[in-house]
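Removed: one protein chain of the complex. Kept in place: all other protein chains.
Labels run A and B following the written order; every chain starts at residue 1.
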Amino acid sequence: MRRRIRFSVIYQVILLLLMYIPICVVVIYSFNESRNSTIWTGWSLDWYRKLMKNRSLLEALKNSVILATISSGAAGIIGTLGAVGMARIGWRSKGVVEYISSIPIMIPEIILGMVFMAFFAMLNLPFGMVTLVLGHTTFCVPYVYMMVKASLVGIDRSLGEAAKDLGASERRAFFDITLPLILPAVFSGMLLAFAMSLDDVVISIFVTGAKTNTLPIRIYTQLKSGVTPEINALCTLMLAVTFLLVGMSRLLGGIRKKYPQ
Amino acid sequence: MRKTKGFFAVLMAMALVVVSLSGCKGSGGESEKKEKGDPGELNIYTWAEYVPQDVIDRFESETGIRVNYTNFEANEEMLAKLETSEGGEYDIIIASDYIIKIAAEEGLVKELDKEKIPNFKNIDPVFQNFFYDPENKLTVPYGPGIPLLVYDPSVVTCEITGYDSLWDASLKDNLALMDSERVVMGMTLKTMGESFNTEDLDVIRAAGNKLMELAPNVRVLSQNQTQDYLLSGEVSAAFLFTSQVVLALSQNPELEVVYPKEGLGFGVDAAFIPSKAPNSDNAHAFLNFILDGEMGAQIAQQTYYLCPNQASYEFLDEEFKKSLIISTDDVPNGEFIQDVGPEATSLHEEFWTEFKAALD
Partner (left out) sequence: MGQTTKESETIVRWKKTKPTTRRNRWWLIVMPLYLFTIFFVALPMVYLLVLSFLTRARTWGVVNEFTLDNYIRIAKPVYLNTFKESFQMAVITTAGTLLIGYPFGYFMARMSARTKSLMMLLVVIPFWTSALMRMYGWIIIFRSNGLLDKLLMGMGLTDSPQKLLYSYPAVLVGMIYSLLPFMILSIYSSTDKMDWSLVEAARDLGATRGKAFFTITMKLTLPGILSGIVLVFIPSMGLFFIADILGGGKIMLVGNLIQNQLQNGRDWPFAAALSVVLMIFTSVMIWIYRRVTGVRELEGLL
């Protein structure tokens, strides 16, 4: 028993370390003196100072975080409701709609981007945050949908039936029984969707407007002039903030466990 | 259960906060009405950091105009967006020569009102009258360059005098080229004494076959920062754009530069104003601003391209002038890469795909 647990822990730790190695390099190179992000010349905090004064970069960051949050949230809702609903209805169009909703991840981004752009222009939508959200949500939905769908298959239908037999309304049966069971899948899907949105360049370039720049667009188009360690500094700060939030929420969670209200 | 209700409550709260935050900035995409006395905005569209931040900051503080700087990765993306917006949305676009020609043909480029750009006279005439703007009515040159061969003499054993030298067997797995089919096929065409822009399909086929022989030598194909591979020792010879040449030499002065004997290429990134730019006056003011002598120098020293501004020469610092190996005398000798029509382009495509398949 104990030996098996140890192997599983070792396996996970090693894999996590491997996944974090490039991250560590990114963080270390944010202190790189050289203008060239990949050639090390010495230690410096200059890039952090420059970053703080770089209004446009910080604004791009803000736009991206907002965009990713809204998109993964909307995708979470649409995808989850969709997956749950699809499991219950028996319409003939069901299979087709399911297939179509997963198409965004089957098509190369550049095509998707161009198609969206043409489509949104046809609808006369203003290019900017609105179109960005629509575009991003579209490619985020499949992630949530598939995760939740896979999760639903394993759920014992009789649990929901039992709750209803005991007098629970359909809504309560969903919120109190089904939802908590699929929550890990919903959460997984949303986390992945958030990651996809935060790193999307091609679709974003096509559906954004003249006043809305996003972080990945900024980073990837900077390749022509050279990516500076300022970007490393930004990524490092983002990681720091994320870990801080995670740490804080776990602390709060731990405290709540100790002192249940 | 309380836990899931709490989860949704948090989600809703976050969503509300986020929506209200985004509402604040008003990035709906419509151009805002100018109030009296409000200098307004300027929408710049080009690669990130291509217009240095300090130049933008200075422009903003001198004129009070708010600059929105958004980016694209490839010229074709820019053109697709420009078409969709029918020449509107953006005020200043900086893109490459061949795409400007297409944009102009589609009527998406505005004719410049030279009276609003008194500094226009500062442009070095060597950088004017190009194929995409033969009457100099549409553009302001921004980043001109000539691609050259650069190699590390301490590692390379053969003599490099031109494109043809790259086929030498001693350079096996040691070459970095541009990830651009027209440039590489163009290079091959030059070794056969042909023009970059020949539309003769047989000639192109011959070039394609010759290109296959180059495959074993190529280690990396790259668009950006190709000089890094040379500097880190990954390759010993490379074909680099001007900015990359300058950066390579500044970090390793031992590297040798070669002007290919078969003939030079040439390329320019230029700034233009879209036909329906919402802030056309501000756009003209910006062009005038960057054509100022001092500004021109500041830009050139950060983009590392040739400086097209005559008035800037006195402001360029000595070290930079020395590192600029290319002089403006070479410019007229360079040949532009231009569009060659659908059949030729498709043929280029095919050979390029085959070439890549043969690599590695």
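Methods note: a contact is a pair of C-beta atoms (placed from the backbone, for glycine too) under 8 Å apart; a residue touches a chain by one contact, two chains touch by 3 or more.
Everything quoted here is computed from the prediction, not taken from an experiment.
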Seminar exercise, completed: The listed residue (B:Val218, B:Val246, B:Ala271 or B:Val331) that touches the chain absent from the view is B:Val218
Problem set entry | From A:Ile23, A:Leu45 or A:Met248, residue that would touch the chain that is not displayed | A:Ile23
For this session: Touching the hidden chain in the full complex, which residues of chain B are there? Just list them.
Result: 74-77, 79, 83, 102, 105-106, 173, 179-182, 218-223, 232-234, 339, 341-342, 345-346, 348-350, 352-354, 356-357, 359-360
Seminar exercise, completed: Had the left-out chain been drawn, it would touch chain A at residues 8-9, 11-12, 15-16, 18-26, 29, 37-38, 77-79, 81-82, 84-89, 94-95, 97-112, 114-116, 118-119, 134, 137-138, 141, 143, 145-147, 149-151, 153-155, 170, 181, 184-185, 187-189, 191-192, 194-195, 198-199, 215-216, 219-220, 223, 227, 231-232, 235, 238-239, 242-243, 246, 250, 253-254
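As a working rule, only the chains that are shown with their structure count from here on.
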Problem set entry | Averaged-CA centre spacing for the pair chain B and chain A, given as whole angstrom | 32
Problem set entry | Footprint of chain B on chain A - complex, ascending | 36, 38-39, 54, 56, 59, 62-63, 66, 69-70, 73, 76, 114, 117-118, 121, 126-131, 175-176, 179-180, 183, 201-202, 205-206, 208-213, 217-228
Exercise. Where on chain B is chain A touching in the complex?
Worked result: 1, 3-5, 7, 11, 14-15, 18-19, 21-22, 25, 27-30, 41, 43, 45, 47-50, 53, 56, 68-73, 77, 80-81, 84-85, 89-90, 223-225, 228, 231-232, 243, 247, 251, 303
